[in-house]
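What follows is a single structure, and I will ask about it in a moment.
Heads up, one of the protein chains got dropped from this complex, but the rest are sitting where they should.
Chain lettering (A, B, C, D, E, F, G, H, I, J and K) follows the sequence in which the chains are written, and residue indices restart at 1 in each chain.
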Amino acid sequence: MSVITLINGPNLNLLGTREPDLYGSERLGEVIQRLETRASQAGHQFTHFQNNSEGALIDYIQEVQHTASIALFNPGAYTHTSLALRDAILAVRLPFVELHLTNLAKRESVRQHSHFTDLAIGLVSGFGVASYDLALEAALYYLASTTSSFRGIPHGHS
Amino acid sequence: MSVITLINGPNLNLLGTREPDLYGSERLGEVIQRLETRASQAGHQFTHFQNNSEGALIDYIQEVQHTASIALFNPGAYTHTSLALRDAILAVRLPFVELHLTNLAKRESVRQHSHFTDLAIGLVSGFGVASYDLALEAALYYLASTTSSFRGIPHGHS
Amino acid sequence: MSVITLINGPNLNLLGTREPDLYGSERLGEVIQRLETRASQAGHQFTHFQNNSEGALIDYIQEVQHTASIALFNPGAYTHTSLALRDAILAVRLPFVELHLTNLAKRESVRQHSHFTDLAIGLVSGFGVASYDLALEAALYYLASTTSSFRGIPHGHS
Amino acid sequence: MSVITLINGPNLNLLGTREPDLYGSERLGEVIQRLETRASQAGHQFTHFQNNSEGALIDYIQEVQHTASIALFNPGAYTHTSLALRDAILAVRLPFVELHLTNLAKRESVRQHSHFTDLAIGLVSGFGVASYDLALEAALYYLASTTSSFRGIPHGHS
Amino acid sequence: MSVITLINGPNLNLLGTREPDLYGSERLGEVIQRLETRASQAGHQFTHFQNNSEGALIDYIQEVQHTASIALFNPGAYTHTSLALRDAILAVRLPFVELHLTNLAKRESVRQHSHFTDLAIGLVSGFGVASYDLALEAALYYLASTTSSFRGIPHGHS
Amino acid sequence: MSVITLINGPNLNLLGTREPDLYGSERLGEVIQRLETRASQAGHQFTHFQNNSEGALIDYIQEVQHTASIALFNPGAYTHTSLALRDAILAVRLPFVELHLTNLAKRESVRQHSHFTDLAIGLVSGFGVASYDLALEAALYYLASTTSSFRGIPHGHS
Amino acid sequence: MSVITLINGPNLNLLGTREPDLYGSERLGEVIQRLETRASQAGHQFTHFQNNSEGALIDYIQEVQHTASIALFNPGAYTHTSLALRDAILAVRLPFVELHLTNLAKRESVRQHSHFTDLAIGLVSGFGVASYDLALEAALYYLASTTSSFRGIPHGHS
Amino acid sequence: MSVITLINGPNLNLLGTREPDLYGSERLGEVIQRLETRASQAGHQFTHFQNNSEGALIDYIQEVQHTASIALFNPGAYTHTSLALRDAILAVRLPFVELHLTNLAKRESVRQHSHFTDLAIGLVSGFGVASYDLALEAALYYLASTTSSFRGIPHGHS
Amino acid sequence: MSVITLINGPNLNLLGTREPDLYGSERLGEVIQRLETRASQAGHQFTHFQNNSEGALIDYIQEVQHTASIALFNPGAYTHTSLALRDAILAVRLPFVELHLTNLAKRESVRQHSHFTDLAIGLVSGFGVASYDLALEAALYYLASTTSSFRGIPHGHS
Amino acid sequence: MSVITLINGPNLNLLGTREPDLYGSERLGEVIQRLETRASQAGHQFTHFQNNSEGALIDYIQEVQHTASIALFNPGAYTHTSLALRDAILAVRLPFVELHLTNLAKRESVRQHSHFTDLAIGLVSGFGVASYDLALEAALYYLASTTSSFRGIPHGHS
Amino acid sequence: MSVITLINGPNLNLLGTREPDLYGSERLGEVIQRLETRASQAGHQFTHFQNNSEGALIDYIQEVQHTASIALFNPGAYTHTSLALRDAILAVRLPFVELHLTNLAKRESVRQHSHFTDLAIGLVSGFGVASYDLALEAALYYLASTTSSFRGIPHGHS
Partner (left out) sequence: MSVITLINGPNLNLLGTREPDLYGSERLGEVIQRLETRASQAGHQFTHFQNNSEGALIDYIQEVQHTASIALFNPGAYTHTSLALRDAILAVRLPFVELHLTNLAKRESVRQHSHFTDLAIGLVSGFGVASYDLALEAALYYLASTTSSFRGIPHGHS
């Protein structure tokens, strides 16, 4: 049994309350509940954390380094600006799947680069809240994989 | 019942025969068989096409425009060079999930930009052959989704 | 009657105490008092918030979304670095006037781009502490305007 | 008593006659009349000039250098292309407030840089025709200011 | 019956007198006469204007906005430098065909970008004085076209 | 009597069947028939070729080098990516008029540069299917021209 | 007697616990103790502060402006992203020696620029934990220096 | 006997009246008189023209093409922005010496490139009003030179 | 005995028939015959392939991976555009000597970068058809070399 | 006992004689004497070399490769231009501490990049002549260090 | 009486012997003799130095700092590459006129930037060997000038 933790960056606490015609009306709490159920069916524990502050997110990543096996990470706008979060990830070497609600390639140019993707196991983006479900599936593949076919592509800093 | 088609670009016919320690020893044929099974369990038909030639891939996309509902598309190296394939996708307006075996953010700079992502429903990359399985799951979410929550993020050219 | 809120970013709590020959000796508290008087004369309520932390500023913007009608916003150095603050503004769709004490065009190159101006109603910059007074006048014009002549230029994300 | 002069660049003579749903139906003549009244209430004289030709605008700036105390300057499209107008301003050292009807940050990239802002006292942009009123208020602050708090930020070429 | 107007920018009054081995010895007056004949055969009126001054060209475009239906526009060197002319075109929304004597792609790099092409119906360049004749033919197609096939590609600012 | 050949690049076989509200419902076959008639009226032979494959287009250009006098060339998306097609044109030195249905200046940035224009006699773009008719007229001018006035602008690589 | 304060940015609290083969196993607490001893031998007081949050670091710099004479500053990842910290340093004009554990020139390109070095007295980087000892020696030179030879190179913003 | 003409661009009519501590107090009229004397001593006629308008300068260059042998040309700020003036020079092929009062390499980056230098016989810049005298000397060398040693470096467009 | 294969990209089938004053009149067939003779003298087998299509070249490279020991590769214009060919080379890890008829450094800027050189054993370019002969000599050195002195510089992807 | 050698590049022989108010009046000879004393106290031998010629510096580095253990290297202006010196360092693999009198981040942009830092053990810059003393201390730390904590950061070419 | 020294960089010793049709057949010795005569007529002493080595040129500049009042400096190809020569000039603060035989604006792009012009009194370029004569005249003006009109433009590092 492993611990899977979901980490959400700034403004994601508003999920489901803003622009429901675009993102749907499902709230962050509902998503978390569904992921929790799926993870526990697969025999794993599920935890989560959301904060608007860069420093608080770094603190959390440092704290879970010895308890969590893998993270689902949606850094929000810090995707494009936070080297300090990148350093936290590098320091604790926590494997993670990066995910985004929207397809970043359709956004403005300042959102075309992520400080995290080259450290991630892989990337899921553009499927709305379903990105959370798919990222969890990807994490389950990762945890289940024991042959080099999957782990052969290291999650470390290339 | 919808038709889901898998389109593979250049050199992907070599899957499973080159660098097995990196990509695993599963051949393209085996992956296709597994996807076929999963799609048919979900009540859909599954077809596939691979070619090393840009022109042949364009021909195929033009042909399936009236029969396929969604594509799983791994353009291989044409991801970064083929505007003509992009035009074919734009012309036939076929919804698709873009997928890559490797995490492009870990590759050389010339592979950092995709001509397709801003047209895709979403992107799955970096999970080795499991990227194919996750892309199929994403397609199934897309086909099942009827509310604006999912379809609200259009796959068209923004 | 509307609520007008003044939001000040990092280091602006030092106003009036640093470099008085450059910025004058008027403290932030005195400016706030003068703006409060002017706003109440015009029949509006006036609130204010200053913080050095990006996360605390995001929290505040989320909180006032249902109570404030318009903001006067001086993001300080976060003008140039914080996409997360930009996202908060985008999420709550709070109309605001951007203001700066100094004329940014006279500053170093890293300060030439603002992450906020394209979301603002308009921009006032370079008039020292009088920038606060002029921004308040601009907000009063905005609240008083009912014809398309003024509101025709939307404050949303173009 | 000082002389305040309003200088309008190319195509601004069309104000109020083009795209009234966007800019309102107030004509340039009406704006000028309102500014004249406000300036004379404050004890100052008000003059104005509009021309589509770069050379004629330079001629005017050279002429008013000994009579005007401050200018309100909307260079129109010359904002982005005219170094010769910039030189005229530099040569006669006329203090000025730069103003724009629209929020330039929402326009195409070629309009992101102004040849004038680093020479201006300050900038007012994006409030439609109210930008003229706010620029006049800013000029009145400037003329009234005698302490270093305001004048400490020089209008010269940094 | 529509009015078609030909607008020529700086130095085009020299046509036929400079470098006859390159541009031929046909003078601007002769070209105008031939276009006039062709336009009147097609049942339209033809007018023309040439000037070396940016301001005079803007004045002319503002004047013909209510009388001309379409323009043939060769902006000469202002093609690459005049945002003010672009603004005049945007303000009066006069449909026009852009034309050049030479193939700009064969010229120096500073001539590779036009401030007008994205506003034009279309572009004809590189056929020497025959560019004028072809631009007139294009204008006749435009005036004759009533179905969406032609007008579907709007001449406005995209 | 000369041979005029029309060469169409990838996806242009779909003309008239995709987005009829944008491009009209005229099919490629109909356009070809009309051009054939006009060419034969002018005393010339007309041939045509369309293919989605870069290699097939190169083969065709090599084949017609001794039979065709001039080409009308719409390279489609290969306009921006194919140096190999450019080399074919350079090798056989076939004079050609470049044409595009749409006004490229209104398209995304990756379509702002053409690998062919600096080799073309001239360029016609943005007039929908009428671009084909105008390009044919341009070719007829070229074939009829015997003085230096027209041919003085060489079609070779400058 | 002067106060020397050590300021450490994000993730530096992990010193000695991550990658001991790279950075050694000496913990931050041990380093602080050694520096404290050396400073007090030289007749100075030593204080220190570490935090993962940008806002908390700004708060601290504002607080020590009247008590500390010089800082040893390792901004961690904020070296490259925080203009707000730069502004805090500019506002309080605290002299400081910038230091880094690693040689930034050997890191990825996004770490090649520091927002602080042009404000620092000088820079020590690349000597592992010994960078702290060398930075303290540099600070002692600075405090001891009274002739223009050393102070001639101002620490202000050039 | 040849005609040497001096052409001055925008704002140069102010010479001697602005910033005398920088440019000296000699007026443009005095400079012209001295050059006239020197030219007539050398057996040549001297004419001059100054204007703030781009169009008027183009008109003048077109007019003197058959009477003047060489020009001394100080384009002022049009040095960096006017392709239309460049075209006028190219069209009439008037040999000229480019001159500037100030050393452009010491000015802001937008003044680092001249549209004229590659067309000039040569360049004299940075000697204050003495640049006019030196440019005249250079023109006299040019007129006197008959061997290939000097004329070998053509003034045309390379 | 090894197999040496010569691979020629697009337009190289025209060798000897185009621009004989530049490339000589030797046809591709004659070059192949001479190389064949030299290779067989050295005890090796020689094969060759030319095609204008990117896909056909990829197919060929995949086919010869188990039979050929080394390739002489002239990718023609695909040198600069084909990542798919690069991937094919990477996949089959076929050692090759890159060769070009012309000196690429004398060509236009778009031909300054090769997608292949960093994968090649080495490069021979600029010697006309003799580049083929020199590349064969280089291949013979490579096959004959058994010490680290030569093989120490690996042909793999660095 | 190790040999520590100090290498000074161009113009550093002028130390102490130029701009004494900036750099102090201490001559290079005096600095060398002090370093010599400190090195010998620490049990090491100290040598030094200064030259204005790039070639002579390369010769020296080649000569000391077998005798010196570490260098203190101030490359002067060659810091930014000399790849040949970089090659010499790479060839002989001499460990070195890079040092500069001034803080390069305060100098013009062309001095922002060093060809040496990514090869150095570490960097000391901006402390005037004290930079020499601090660099020597850093070298002593390096020589004394035997655990991976210090040597773990290799001086080689990353 | 002042000393004027002429400094010539690499390859200028070949003057008069290479490409006489371009540069004339006058040798460097003859030019020097003529300049010497002119300088002595004006009451000054004239010295000269040529060398192909960067180091030797630096040595010379250091040597003449106390004897020469002004230099005529043609740095040859070091114009574009030598920061060390720039440093030598900066260190000794020798006023100089920069000169070039050819018009650099007509040369390849790598020669468009000079490391010296922003330090020079002024620049003379493009007049063949007459550039030497004109630079001497400029130096004589400089030495004769005593009012701020000329010296107001400092030769120092801006």
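Everything that follows uses one rule, which is that a contact is a pair of C-beta atoms (placed from the backbone, for glycine too) under 8 Å apart; a residue touches a chain by one contact, two chains touch by 3 or more.
Remember, predicted model here, so these are calculated numbers, not experimental data.
Within the entire complex, contacts from the absent chain reach the displayed chains I, J, K. Screening J:Asn8, J:Gln50 or J:Thr81 against the full complex identifies J:Thr81 as the residue touching the chain left out.
Residue in contact with the omitted chain (choice from I:Leu57, I:Leu85 or I:Ala138): I:Ala138.
For chain J, the residues touching the absent chain in the complete assembly are 53-56, 58-59, 62, 81-84, 86-88, 91-92, 115.
In the full complex, chain K touches the hidden chain at residues 9-11, 13-14, 18-19, 51-56, 76-78, 80-81, 110-111. Interface with the hidden chain, as seen from chain I, comprises residues 20-26, 102-103, 105-106, 114, 117-118, 120-131, 133-134, 137-138, 141-142, 145, 147-150, 152-153, 158.
Note that in this section only the chains that are shown with their structure count from here on.
The chains in contact with chain E as well as with chain I are F. Note on connectivity: the fewest chain-to-chain touch steps from chain G to chain J number 1. On residue numbers, the A-G interface is repeated by F-I, which shares over half of its contact pairs, out of the options G-J, F-I or E-F. Homomeric contact chain F/chain I is classed as different-residue, with under half of its interface positions used by both copies. One finds 33 Å separating the Cα centroids of chain E and chain H. Residues of chain G in contact with at least two other chains: 53-56, 81. Shown are all chain pairs that touch, namely A-B, A-C, A-G, B-F, B-I, C-D, C-G, D-E, D-H, E-F, E-H, F-I, G-J, H-K, J-K.
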